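Left out: one protein chain. Kept in place: all the others.
Order as written gives the chain letters A, B and C; numbering starts at 1 within each chain.
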């Protein structure tokens, strides 16, 4: 599965995109796996209330299932306009 | 005093502007004088709720005093924009 | 602040660009443009707009100054035409610049609501069937109550 990071999430983790092999059932499960990897992931995911997630380019939430999902993106609240 | 007419008030009365010698104290008094003149004035002023009045180029009302006023204008509700 | 009452057409794009260029401190620019619609389904030939020279400019300046007093605005523009217009012609525009979008939007709506019912313009529509003065609408008068 492709995992994308934007804005300060990208900066903290240090890359914009990576391929992740996972059997995580939900977004929260994936976040837990990533946090366990390295301190930079732990730092990026420390406060989930400051993060948003999109599944296959649609806004979603951390309880959502990853079944069939090909692309997960993590980023801070958007500041367009 | 200059009396001006706009839109269908102008069309009913048949002129855009005239000089009126009057000692009317209020706009209503002036309207009463004008209505007494001729049927075309009577027709124009038949329904005051369909008319607006400006005194010296400021919106006013039919109870207003004419003291010191040099220009009175009668017209239907405005349709700008 | 610029108020223009004119017979000539105006260029919406050129006016919008000039307005935006003149106000560099504002983050938000709103424009509203009114266009002559063919109300009578295809047979409006011409719209004639009459106004009250002398009062018109004053009334528009008063409305614009009230908007400036009420919202934090960088700048305000009002252009309103009179004379003969055809369907598709642009009748008028307002523009507002403000730090915050809410102020720019509200001020533009306020200007429009007051222009509709408190600026001395009268519209007459000429069709194949004859000419008729456009009646004021109760909802335009009601729109003033929200301010």
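Here is the rule we use: contacts are C-beta pairs under 8 Å (C-beta built on N, C-alpha and C of every residue); 3 or more make two chains touch, one makes a residue touch a chain.
Computed from a predicted structure; not experimentally measured.
Looking at the complex as a whole, the chain kept out of the display touches A, C.
Take subunit A: the residues that touch the chain left off the picture are 4, 6-8, 10, 54, 57-59, 73, 75-81. The chain not shown here touches subunit C at positions 11-17, 20, 24-38, 87-88, 90, 99, 101, 104-105, 108-109, 112.
The working rule: only the chains that are shown with their structure count from here on.
Remark: subunit A and subunit C have CA centroids separated by 48 Å (rounded to whole angstrom).
Centre-to-centre separation between subunit B and subunit C, using Cα means, comes to 26 Å.
Spacing of subunit A relative to subunit B, judged by their CA centroids, is 72 angstrom.
Those residues of subunit C in touch with two or more other chains do not exist in this structure. Residue numbers of subunit B whose C-beta contacts span two or more other chains: none are found.
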